[in-house]
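The complex is shown incomplete by one protein chain, all other protein chains being positioned as in the whole.
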Amino acid sequence: MSSTSLTAGRWRRPSVLPGFGLTFGFSLAWLTLIVLIPLATIFLKAAGMGWSQFVDVGFSPRAIAAYRLSFGTAAAAGLVNAVFGLLVAWVLVRYSFPGQRVISALVDLPFALPTAVAGIALTALYAPTGWVGQYLDPLGIKVAFTPIGITIALVFIGLPFVVRSVEPVLADLGKDVEEAAATLGATRSQTFSRVILPAIGPALLTGFAMAFARGVGEYGSVIFISGNMPGKTEIAPLLIVTQLEQYAYEGATAIATVMMLASFSILLLINLIQAQGRKRMGA
Amino acid sequence: MIRVQNITKRFGDYAALHGIDLEIQDGEFIALLGPSGSGKTTLLRIIAGLEFQDSGEVFFNGEDVSQRKVADRQVGFVFQQYALFRHMTVAENVAFGLSVKSRRERPSKAEIRARADELLRLVQLEGLGKRYPGQLSGGQRQRVALARALAIEPKLLLLDEPFGALDAKVRKDLRRWLRDLHKQMGLTSIFVTHDQEEALELADRVVVMDHGRIEQIGRPEEIYMDPATPFVSHFVGETNRLAGPSGGEIHFRPHDVELVAEGGQAVLVDNVFRKGGFWRVEGVAGDALVEIDVDAALPAPAVGETLRFAPTRQRQF
């Protein structure tokens, strides 16, 4: 049969559109070269270290302190962003007020502003002699060169993740379900906590997780404000850099591996949340 | 002449078409009618060359075109959502098929423009050439899509649910207009629809499909009056079903009944309302629900009354 040859042995569904071989082949090759092979090296190198050496350098007291700091401040910043990001998204979606468009654009500033610039700017603000710091210092509140400063930098970096992930869901959530809740006798706060919040929950969680993941790995905006005291204000990414500068590749690799496994777990979690959300919404 | 021979198509585990055979004469206007999932759109796309069959052949005028690309089949295809190019004006859309021809075959710019104007006149959109598709109404877009498909002087015109995206009023007007256009041009055309009224009103012949099989091919009145299968009987027009005396089912239309004094079938009247020149009577006959039409010249049957009727025309399956 002449026409059977059209589809024989194809692993993808045949299509009249041309260019699958070219574009798929190129994409896969480029992805492998730029992303997959380089990322695999790190696991290869880690695997070559042997378990005890890996644990020694990957979980040294200094490394553990760094993880604790990085994950702790990222979680704190994520929580702040979950609350205020939701508030900002709510205000931007539900209300109208002058300057809204400009403010909406401003929310993306952390995506556009180079992290090093954010880092020195925040330091200039929160250093004991800085614009804000000079008022906090007499009150005994130290921000720069403490975990609080790191958290502030991570709040800056993570905010758009929460806002941008909640905004579309909030906008999509039709007024009609709120009206339905109101006709059924729910108060405004009941409507919020029992109708709106559950609906945007997955998006809020996704935003939090993305801000958290980004915060754990963040470097540029943090190192200026953190003070970088080993065991106290030394974040995990900085520890990697320090190890590299001392040519301690094993240490750098082990710490990087731990961090990557952590971020991939978070990524997996995000995907699960989203899949769950999609399943429930029946989309 | 278009001939489709033993076409099968699977999507993964799902069999979309099982061994379709179909012959279409030059100048015919054919409707592929069926519920969603019946395979009608898949068949249309295979004829166009937008989808590939797993086995079987498609012949245009005796020539096997199964291996030929869509671009070389010279078929006009009107998409359900029109697929107009949003960034091009209406005229540019219509002229697209001519402007992408190789330099050797391409008409001059002036000829292309003249041809586009001519087609826009044909679809009654004269003077709208400079507009963008986004600035047109649904019915106008539909006609642009048609003009664009006609620009390449197709041997065959294929329309996927041509009226699906339109509201009822526009749909009716366009239907009449398309039928006139077909009469005027005589171009062999196939359209897909799930709307029996559309199929029966427009087509020379209707191909009724279900679950990837052809249930019946015939002229509209044949399909309506002599459905070949229970599916066709049920899908096209209103049908009552009663258990047959010797097993099987008896199908009859609500209007194919007469009231009888004795014998026949008893029906306990549940509900009565006026439907055109008839009383539509809904009731229970045995353990089946039936709907029959009673001449409105007679007094309206009362709810709770028992009527006796006999089908004047019925089919046994």
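Residue numbering begins at 1 within each chain, and the chains themselves are lettered A and B in the order written.
The working rule: contacts are C-beta pairs under 8 Å (C-beta built on N, C-alpha and C of every residue); 3 or more make two chains touch, one makes a residue touch a chain.
Operating definition for what follows: contacts and distances are computed from a predicted model.
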Absent chain [UniProt protein name; select from "Sulfate ABC transporter permease subunit CysW", "tRNA modification GTPase MnmE", "NADH-quinone oxidoreductase subunit H" or "CoA transferase subunit B"]: "Sulfate ABC transporter permease subunit CysW"
For chain A, residues in touch with the removed chain: 11-13, 15-20, 22-24, 26-28, 30-31, 34-39, 41-42, 45, 84, 87-88, 90-91, 94-95, 97, 101, 103-118, 120-122, 124-125, 131-132, 152, 155-156, 159, 175, 178-179, 182-183, 188, 191, 213, 216-220, 224, 236-238, 240-241, 244, 247, 249, 252-253, 256, 259-260, 263-264, 266-267, 271
On chain B, residues whose C-beta touches the chain left out of the figure: 48-50, 69-77, 79, 81, 83-88, 96-97, 100-101, 134, 148-149, 151-152
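What we mean here is this: only the chains that are shown with their structure count from here on.
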Centre-to-centre distance between chain B and chain A (centres being mean Cα positions), rounded to whole Å: 52
Touch list for chain A against partner chain B, complex: 1-4, 6-7, 13-14, 16
Footprint of chain A on chain B - complex, ascending: 11, 49-57, 64, 66-67, 69-70
